[in-house]
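The other protein chains are all here in position, but one chain of the complex has been omitted.
Order as written gives the chain letters A and B; numbering starts at 1 within each chain.
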């Protein structure tokens, strides 16, 4: 008799072993993730929309309103500057042409230059800026308004 | 406009000058056959390496062209929304996007989006 024992399975067989992958139980279900995402995004977008309206749309509207309100004033100032320059041009013409007999400023030997057949004609750009310093920039924006 | 053009011209000029410097510093009068052959594993390439390529890439480029045009058509939507042309722009753009999505699904079903058939 030997003390040899055949290795045999334990009584009742081995315990079942894991051959397939064991998934952890999910702590949250997929539909709740979707729902949470939808709620989160909706709240975030609503906040964003309110912020956009208060800090972007309203200032833009205000700026535009201010521009519209200022427009007549700016136009009037512009026209005033234009007329002042025209007056200055007339004075200069008077001063330069004082030696010519029978010269009336604004006419060419009796024929009106700026009022032809009742229509006002603007002086040409070169004529208008003949006695000014263009580089001063003060006249430059006038030119942009009246002579593009 | 003028200043951004200046920037662009400056960029191109700067890089070209850099390239000239590289060529001046790096060009060597000596050359040998082994130095000038393109990289290969273990043999000397004899012919041109410009091989015909897979049809997949060509199909992909065609699909890209269609979708890119659609994206380009979609972009002005933002400005039309900014100008508060809400009703018409939402209607047309949602119609457009639905058609885009249907086209995508059609291509998906057809199998032209999957790399391996």
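By definition in this document, a residue touches a chain if its C-beta (ideal position, glycine included) is under 8 Å from a C-beta of that chain, and two chains touch if they have at least 3 such contacts.
Throughout what follows, contacts and distances are computed from a predicted model.
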Per UniProt record, name of the chain withheld from view ["tRNA-splicing endonuclease subunit Sen15 domain-containing protein", "Mitochondrial import inner membrane translocase subunit", "Dynactin subunit 4" or "NADH-ubiquinone oxidoreductase chain 1"]: "NADH-ubiquinone oxidoreductase chain 1"
Touch residues of chain A, complete complex, unshown partner: 37, 41, 44-45, 47-49, 51-52, 55-56
Absent chain, residues of chain B that touch it: 2-4, 6-8, 10-12, 14-16, 18-19, 21-23, 25-28, 31, 35-40, 45, 48-51, 53, 57, 60-61, 63-64, 67-68, 71, 74-75, 77-79, 81-82, 84, 86, 89-90, 93-94, 97-98, 100-101, 104, 108, 113-116
